[in-house]
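For chain A:
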Amino acid sequence: MNGIATELIRIVVGLVAVAAFVGLNGLVLVYAERKGAGHFQRRPGPFEVGPHGVIQPIADALKLIGKQLFTPDNADPYLFWLAPLLSFFPVLLMFVPLPFGPVLTVWEVDLGLLLILAFAGFNVLALLLAGWASNNKYGLLGAGRAVAQSVAYEIPLLLAVLAIAFQTGSLNLSTIVTQQGSWPWQWNIVTQPLAFIIYLVSALGETNRAPFDLPEAESELTAGFHTEYSGMGFGMFFLAEYANMIVVCGVCTALFLGGWKGPGVDGFWWYLVKVYALLGAMIWFRWTYPRIRFDQLLNINWKWLLPLATLNLLGTAFLMKVF
Partner candidate 1 sequence: MMETVFDQLSTQCVAKCDYAKTGLHWSVFLPASEIVRAAKLLYKEECFLEDITAIDVKEGYLVVYRFNHMDRPCRVALRVLVPHAAPKLPSISHVFHGAEWHERETHDFYGIEFSDNPNLVPLLLPADLDVHPLQKEEGARASLADLLTPCEVLRAEPGFDLLTPKAEEEGKKAKTAGAEATGA
Partner candidate 2 sequence: MRNEKLDLVTGDFYTQNFQKGARENTLILNLGPQHPSTHGVLRVLLELDGEYVLRAEPVLGYLHRMHEKMAEVKTLVQYMPNMGRVDYGHPLAWNWAFAGAAERLGGIEVPERAEFIRVISTELNRITSHLLWWGAYILDLGAFTPIMYAFDDRERLLDMLQILTGSRLTYSSFRIGGVCADINDKFIELCKDFIPYMRSRLPMYKALVTDNIILRKRVEEIGVFDQDMIRRYGATGPVARGSGIDYDVRRAEPYSVYDRFDWQVPVYQKGDAMARYLVRLDEIEQSMRIVEQALAQLPEGKIIVDKAPKYTWKAPKGEACFPVEGGRGLIAVHVISDGGKTPYKIKLRAPGFSNLSLFAEASRGTLLADSVAILGSLDLIIPEIDR
């Protein structure tokens, strides 16, 4: 009885902490993205609000909160406002099994990986609802793209993750981390480089980040599924996007990059450093590449990633059986 109570308290505290973490990291990431974009483009980025513009994301957030929430004519108001919530809240649950440190996990679940992948599916629903309910043609096209893209990219993502699961024999992220060593050559990326690349590409596709940002492709669909959203409606999508990025990078760190382990003292700092390095790479990609076309996006998935991921999985299974 007592055990369940402590577990519940742990989860509630953990979720609150996660919400705070996501909010905080959202702000940090907004700042990092804008500052990074500025530096890639040889300009300072935000600079006016606070020293070097550090308060800019807070000003942005206040602006978004203060804006009128506007529902378009003939839109379905319930679905329309359900969508941003649906896109944001499941992401919080995805943080639950993430192993930030040796003990710093909200809830160590044996099927942690499965939990994350399952909740990741909610995002598609949210984007579909947003595009459909806003009674906007761009939104509809964006939603169509989002569904096709997310559904397609989930498969190679899953296969790449499964290769690690085969190798380690576990779906528990903490276990996967503990099986890896402290030094970079002891990480899973060495044994599964192909899975790592496939995972990274699929993760970009899954989170709708450039060069795979087709559902919101600015130059074609103005803003895609969130064309009609204003204020915090848009803010929620925004936050969810960043939270999703943190999750995929967190999973990637745990699976391939040794999680909280690193040279010297292990701990959550290593985890954060690796996650932020991956996030930095994602920002770097966004500010370098053009956007690919929709049919190419699916071609890459079905003709390259999927066969490669399958081969990788079969190869892993074969080697695991042999050795």
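Basis for inclusion: all candidates are chains of the complex that A comes from, given by their letters.
The criterion applied here is as follows: a residue touches a chain if its C-beta (ideal position, glycine included) is under 8 Å from a C-beta of that chain, and two chains touch if they have at least 3 such contacts; residues count from 1.
The shown structure was predicted, so the numbers you read here are calculated from the model rather than taken from an experiment.
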| item | value |
| --- | --- |
| For chain A, as assembled in this complex, the candidate in touch from 1 or 2 | 2 |
| Complex interface listing, chain A residues touching candidate 2 | 37, 40-43, 73, 137-138, 140-141, 144-145, 210-211, 213, 217-222, 286-296 |
